[in-house]
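Pasting a structure below so you can have a look.
One chain of protein is taken out of this complex; the other chains stay put.
A, B and C label the chains in the order they appear, each numbered from 1.
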Amino acid sequence: AALGPGTAAVAAEPGNPANLPPNVPEWSKTLGDGVAVRAYGKPSKHEAHVIRRDVEWLTASRESSVSFTPLHELDGIITPNGLCFERHHSGIAELDPNDYRLMIHGLVDKPLMFTLQDLERLPRTNRVYFAECAANSGMEWRGAQMNACQFTHGMIHNVMYTGVPLRVLLEEAGLKTNAKWLLLEGADSAAMTRSLPLQKALDDCLIAFRMNGERLRPENGYPVRICVPGWEANMWVKWLRRIEVGDQPWHHREETSKYTDLLENGKARRFTYVMDAKSVITSPSPQTPFRHGRGFTVVSGIAWSGRGKVARVDVTLDGGRNWRTARIDGPVFDKSMVRFYAEFDWDGRELFLQSRAMDETGYVQPTKDELRKVRGVNSVYHNNGIQTWRVSPEGEVENVEIA
Amino acid sequence: AALGPGTAAVAAEPGNPANLPPNVPEWSKTLGDGVAVRAYGKPSKHEAHVIRRDVEWLTASRESSVSFTPLHELDGIITPNGLCFERHHSGIAELDPNDYRLMIHGLVDKPLMFTLQDLERLPRTNRVYFAECAANSGMEWRGAQMNACQFTHGMIHNVMYTGVPLRVLLEEAGLKTNAKWLLLEGADSAAMTRSLPLQKALDDCLIAFRMNGERLRPENGYPVRICVPGWEANMWVKWLRRIEVGDQPWHHREETSKYTDLLENGKARRFTYVMDAKSVITSPSPQTPFRHGRGFTVVSGIAWSGRGKVARVDVTLDGGRNWRTARIDGPVFDKSMVRFYAEFDWDGRELFLQSRAMDETGYVQPTKDELRKVRGVNSVYHNNGIQTWRVSPEGEVENVEIA
Amino acid sequence: QSAKPAGKEPQAKPAGKETPAKTAAAPAVAAAPAKVHYGIGREAKPEEIAGWDIDVRPDGQGLPPGKGTARKGEELFVTQCAACHGEFGESAGRWPVLAGGAGSLASHDPVKTIGSYWPYASTVIDYVRRAMPFGNAQSLEGDDLYSIVAYVLYLNDVITDQDQELSDKSFPTVKLANEANFFDDDREVSEKAFWKKDPCMTNCVAGAPKILGRARAIDVTPEDGKGPRVE
Partner (left out) sequence: QSAKPAGKEPQAKPAGKETPAKTAAAPAVAAAPAKVHYGIGREAKPEEIAGWDIDVRPDGQGLPPGKGTARKGEELFVTQCAACHGEFGESAGRWPVLAGGAGSLASHDPVKTIGSYWPYASTVIDYVRRAMPFGNAQSLEGDDLYSIVAYVLYLNDVITDQDQELSDKSFPTVKLANEANFFDDDREVSEKAFWKKDPCMTNCVAGAPKILGRARAIDVTPEDGKGPRVE
């Protein structure tokens, strides 16, 4: 109910009196499900709204489409596996792990073939990385379009991977001196390919077989994907079946037709791998408005950078007139999300919330207008402009663009 | 097939030739499930064996029993929510979050009542902690009994929590000067209670509402549990409904009849809260033997300490005659699991694998015999003795005790 | 030769009340005053507390009003408890044993019951009130509660007169025999040998390993479904 500026109402206390003190609810009297009844557990039935969602009008078929992580319903920095956004080009390849093979060939001393069991005999490592689709926020280039944090920013997840450094496999095969590029190829029916510069391959790429402790999920490349830390998620080829070593890039469909950034003058950038520093306030946001009326409250969001660690996040309540540095809480890893909070006393007035990430290289997340000035509005990819949420006096939140 | 010592066989390559190169499998030709078809995802059907399991003979009913985390099938340090071990005393309480209330009363200036929404308006924090049941490895006091890492060590999980420091809530209520102990009480039909010293409550306890980013799972206390970092998991009361502040402990059933440690002379320790430093090799272990024959391979395990950070883990291949320091890989947090690896070239001979954790206080995980010397074999709880796995020349692994 | 963990992450203490005051964004339009209370949550009403405040302490704090005798409790126990715990607390099948075990604590096979092990009688009334009967918790109160508890204590030879009345007045005088045998955690003293400077790294044990026992031989790992029980 709208009460006018500055008069935000305190919501009535939720709940069924029969279950509230002094009464004793049923669940405090009778037995619930026993152990191992839910041998592999899932969320409460009261959380059925916390799901990946897609945008029907985006593509012609769900097999080549994207589903979005419900960022507005998450906290901390770990994305639960069941909620990691999906981007498939021909649906989920469902491999039998016994039939899994990774082939490495081309400019190597000895072409090699690995089973999944083979990979697990090599020295492995555990790293937390974000994977962001370069098209994340791509629908916002021309202005505020999607009225939901899930759809403006949900093509990202942050996961702890276990895998073997790609470097180990390449050294096992032995690189020829003219080796400069790698072709990564998936086993899905898009046979997804990307060209990867050798230097990145030898730096920090992982041949990953686990996410957040357990096996990769089918929708994330089970049994093996590659992690290309800080670089656009399209390169993180899933269901990885083949790595060819070559002396030049392949210029395949995903690095020419797609994942090139068209500028205003009709020219296009290619090989734009790194994901620029970015942040977004996840709560409040259109799907999680303020329901509590005035008083002390928490603004929460995430920030990340493909160039290294997030160094700082600023938050504004007045649309960028004045900024305060937010509190980063929880682990700060290289090329990983961080979680930030900004607490304040809301007096019930209209707010224009924004967050601004800075990374350890000194890069500062630009405004959308700063970005458009350099790139125009046709780039599709790499939109890391600052997001504005308007909070109404009633606590409703909407995606707006402001001057 | 047994080939005798030193002649471990290399397993035949797995797989269906129709799906192996040069052939192109079905999943590289046809479309799989589209995005958001699995709105909340789950593991591959080929991972159906990676589940929580219980031990039927342990208790009279599954509603008061335990299920064990499949540690042997996990890596890294995050336990996926669906696989976190369960210990219920009257089954899973299934609360409606609208009906959730937390009451704080007793020796406070002002008794308080919080809704879930209230808790989320207070400053929150993200921390990774292990929760280990004090009865973990309790079946091994008298000797090697359970032939599975899941059952010898699976009453532990390691999770990133989001919650409000308990200190914040207590300060909001205002503590009377004679406040010394807290009673924690759950909303399940065991109305689980434990007494908590105020000092710990003000130090690092969290009123947690999220695990690994999403809401707590029902089996882990949805919507709110308390984290008591480094202390036995029985104190991490789930479905937390009430905190009473008092001037003395309550000596309730879970801190008298249970969770007291009976020594050989018939006397018993009480208030044994801290979980001592401990470790276990999760792979190879009886459920995940060596299937690869001789050659380079990886020993992997976890270590943790309720007293702080794990400082070091040693591994022996010869039953404790000689030790080498293992490689800790991944984040090292306070009162959290760490992951360790020890790679070596297996020549196919019989091995007696052990791991030994040390924490930053200088505590060294004892052998089972060292432990029995001080405590006898009737303690039930707090068995942190060094685990031995025998690896046969064929690669089979079994739980043994050795001299 | 000490391992260098790949990355050490100091976990700062969770934010207390001061943290947001120091570092959080105050509304740009007007700086938030440093605050003592957040003003979140509401006062809990006495009648609300009364409904949930069911705990009982050894000193008698929290005892509900009521009275009862073992004689009156026997029938209630037989109806509501014996199916699991046995008519005399000896247990039916694998459900918990409630009585017996006197003198067994220092033996190879200790039986820990209310009579043999528990330090405080208040724990019985607290626990039965909050958690029993299993599956019908918080159903017992007043005279029925005191009577059942009196019967359980009678089974344990804690009271020997079936007609002795227990009430919220008299209950704190009931003492259990084993109370003095509990002592607070002393591991940092009694187990201080576990804090070792330099654990042995080479030639720590003489001779080849000898197998003393194997879990396989005991053969109780699921799916076998047999074997001893633990608590």
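Heads up, the rule we're going with is that a residue touches a chain if its C-beta (ideal position, glycine included) is under 8 Å from a C-beta of that chain, and two chains touch if they have at least 3 such contacts.
None of the values given here were measured: they were computed from a predicted structure.
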Completion exercise
The one residue from B:33, B:343 or B:360 touching the chain left out of view is B:343
Exercise for the section: Using the touch definition up top, pick the residue from B:326, B:358, B:371 or B:397 that touches the left-out chain. Expected result: B:326
Practice task
Specify the residue from the set A:130, A:273 or A:346 that touches the hidden chain.
Solution key: A:273
Fill in the blank from the handout: In the full complex, chain B touches the hidden chain through residues 20-24, 28-31, 125, 295-296, 299, 315-318, 321-327, 329, 331, 341-347, 349
Completion exercise
Residue list for chain A contacting the dropped chain reads 53-61, 63-64, 89-90, 103-105, 110-114, 118, 121-125, 127-128, 135, 138-139, 143-148, 151, 165, 167-169, 171-172, 183, 185, 189-191, 193, 203-204, 206, 241-242, 244, 246, 248, 250-253, 256-258, 260, 262, 264-274, 276, 286, 309-314, 318-336, 338, 352, 356, 358, 361-366, 370, 374, 378, 380, 390, 398-403
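By definition in this document, only the chains that are shown with their structure count from here on.
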Exercise for the section: Would you mind telling me which chain pair, B-C or A-C, is linked by more contacting C-beta pairs? Expected result: B-C
Problem - Centroid distance [mean C-alpha coordinates] between chain C and chain B, Å - result: 20
Completion exercise
chain A to chain C, mean C-alpha position gap in Å, rounds to 43
Completion exercise
Where chain C touches two or more other chains at once, the residues are 6, 9, 15, 19-20, 24, 38, 40, 44, 48-49, 52, 134-135, 137-138
Problem - chain A, residues touching no fewer than two other chains - result: 20-21, 28-31, 125, 295-296, 327, 329, 331, 341, 343
